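What you see is the complex with one protein chain gone and the rest in place.
For chain A:
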Amino acid sequence: MTPLLDVADLAVHFPVFRGPLRRKAGTVRAVDGVSLQVFRGETLALVGESGCGKSTLARAVLRLQEPSAGQLRFEGQDLLRLDRRAMKAARRRMRMVFQDPHASLNPRLRAGEIVGEAFDIHGCTRRERDAGVAELLTLVGLGPEHAARFPHEFSGGQRQRIGIARALALHPSLVVCDEPVSALDVSVQAQIVNLLMELQERLGLSYLFISHDLHLVEFIADRVAVMYLGRIVETAPIQSLYAAPLHPYTQALLAASPSIDPDRRHQHVVPDGEVPSPLSPPSGCAFHPRCPFAIANCRAEMPPLLTLAPGHDVRCWRAGEWAAAPQRAAIPVGS
């Protein structure tokens, strides 16, 4: 099965200029050689700390940010080679739901105009647009009567519903959700997540779901990709990632998120120190300065993405050991 979205070795580098002469002082490798696939109808969650390049990757996928290198295939087309007209056509099929519903809606446009903009751009008649707007607003749990209101007349959750309705106009196949609920109240978060899942089922959508909330990811995702410092360190189906995380970073992330299930309480392998600067990433495995299990080889060489089980890839030299010994308690933890 060909994936709906196929990202191959994608890189987004930002040159950094310093000093009065604006000399190039280095390069921030926000996204550095990321490969991932999103299949039809599935949800791929992308998790990682803030600053690891999740959002940059999402923006690059939608070409809000031009990638520096790599390939981007969507529905079989090479997105980076499309001319303007073909790109406009492709934009009908891929959309984004933004993090902050207060910033992502133009305060000067009415809800109906915001949701209906896509219809205007892609050559629909007025009548088609009005019908589409009414349908979409109903679909996301609002009503057609809300079309005449301005964004400031809605609550945060309602605004995010408008953002979702805008993203669903004209039946896209891929929706990139960039932390769609992290700016909302907890009580509203659940409603929006349920709405997203319900819409996925009804419309056969695929989600690239960016989040730092592991509980949420476990609830919504089919597969998870863990990102650290611009690279994917582990990709796995949801069950195997939560049952047996293989990369020490994933283990640390899972350990850091509190659980009410006593069986699921992992030993604390909280990495000390800060995320290294992406301006000068560490040699070898980028995680080695914070990794309690680092060996000499980790400092010297970047591990490749190893496939240890079907669909379960890990970027760790010692992943073989972890896979062989699933009981993590046996491994000494420096605490």
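One rule holds in what follows: contacts are C-beta pairs under 8 Å (C-beta built on N, C-alpha and C of every residue); 3 or more make two chains touch, one makes a residue touch a chain; residues count from 1.
Keep in mind that, in the parts below, contacts and distances are computed from a predicted model.
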Among "Succinate dehydrogenase / fumarate reductase iron-sulfur subunit", "Anti-sigma factor antagonist", "ABC transporter permease" or "L-serine deaminase", the UniProt name of the subunit that does not appear here: "ABC transporter permease"
Full-complex touch with the removed chain, picking from A:Arg95, A:Arg161, A:His247 or A:Arg315, is A:Arg95
Residue in contact with the excluded chain [from A:Ala30, A:Leu62 or A:Cys298]: A:Leu62
Residue, one of A:Ala8, A:Ala25, A:Ala69 or A:Ala103, that touches the chain absent here: A:Ala103
Given A:Phe14, A:Phe39 or A:Phe150, the correct residue touching the omitted chain is A:Phe150
May I ask you to list the residues on chain A that touch the chain which is not drawn? 59, 62, 64, 87-88, 91-92, 94-96, 98-100, 103-109, 117-118, 121-122, 149-150, 152-153, 163, 166-167, 169
